[in-house]
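Just one protein chain is left out here, and the rest sit where they should.
Chain naming follows the written order as A and B, and within any one chain the residues start at number 1.
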Amino acid sequence: MLKYINVKSNNRQEFVDITAELNADISEMGMKDGIVCLFVPHTSAAITINEGADPNVRRDVITTLSRLIPKDAGYHHMEGNSDAHLKSSIIGATLCVPVEEGRLVLGTWQAVYFCEFDGPRHRRVGIKALKA
Amino acid sequence: MLKYINVKSNNRQEFVDITAELNADISEMGMKDGIVCLFVPHTSAAITINEGADPNVRRDVITTLSRLIPKDAGYHHMEGNSDAHLKSSIIGATLCVPVEEGRLVLGTWQAVYFCEFDGPRHRRVGIKALKA
Partner (left out) sequence: MLKYINVKSNNRQEFVDITAELNADISEMGMKDGIVCLFVPHTSAAITINEGADPNVRRDVITTLSRLIPKDAGYHHMEGNSDAHLKSSIIGATLCVPVEEGRLVLGTWQAVYFCEFDGPRHRRVGIKALKA
């Protein structure tokens, strides 16, 4: 089973909480028990798990990554988004998450984020489900 | 099959080698062939594979990550652990590892580490097994 969800980013860099949508889709796919491989088919975006409660966590992650990897730093790739490609590989384009009782197995404070590094854009996140 | 193991960290930052315990649990779960999705249900910790022989490798990883991402750097999240959230997303909260003949498939020098970035604490690592 493979399904895509649509994600709309509104800024150049933005973490979009997609946990609720993923759980709805996993339920709709009839997936009760197994693992899902979540992936972004984009090279200037990523997917990660982090704190879902305080929006400042996302803000600190974006700000600190940009301090380490500035948008302009004498890159050779001429499309102005080398920083986004770098962040994509550092955070990662795929994520494997267990599913139990039709829901993602996450800790109390965890949420799944689509990470936009070169928006705003219309993006997709893939869900590949493997039943136990 | 989903199982949790307990991990006790003794410092704010510490890499705990959990390879032997994971192999014991995988064996106990009757898992012979497939993959395991290892995950930490925490947002200020992570899980990674790295060299298991020289403890200085772990020390260098922790020291260098902290040079790049200091504990205090004008973060907006006010709990004093923004650096730990950042390191969690950079190293990653989940890890997919193959299993053959009832053991993790790892290279000669590889070990699996639970990465504590905001300890000391009592933590858990989840093992979700999917048989081939």
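Keep this in mind: contacts are C-beta pairs under 8 Å (C-beta built on N, C-alpha and C of every residue); 3 or more make two chains touch, one makes a residue touch a chain.
Predicted, not measured: the structure shown is a model, and the values here were computed from it.
> Using the document's definition of touch, tell me which of B:Val7, B:Leu22, B:Ala45 or B:Ile91 contacts the absent chain.
Checking each option in B:Val7, B:Leu22, B:Ala45 or B:Ile91, the one touching the absent chain turns out to be B:Ile91.
> Identify the residues of chain B touching the omitted chain, counting contacts across the whole complex.
Within chain B, the residues touching the omitted chain are 34-35, 48-51, 54, 56-57, 59-61, 63-65, 68, 90-92, 95-98, 100, 105-110, 130, 132.
> Touching the absent chain: which residues on chain A qualify?
For chain A, the residues touching the absent chain are 1-2, 35, 37, 39-43, 68-69, 73, 75-79, 82, 85-86, 88-90, 92-96, 126, 128, 130-131.
Everything that follows uses one rule, which is that only the chains that are shown with their structure count from here on.
> Please work out the Cα centroid separation of chain A and chain B, and write it as a whole number of Å.
Measuring from centre to centre gives 20 Å for this pair.
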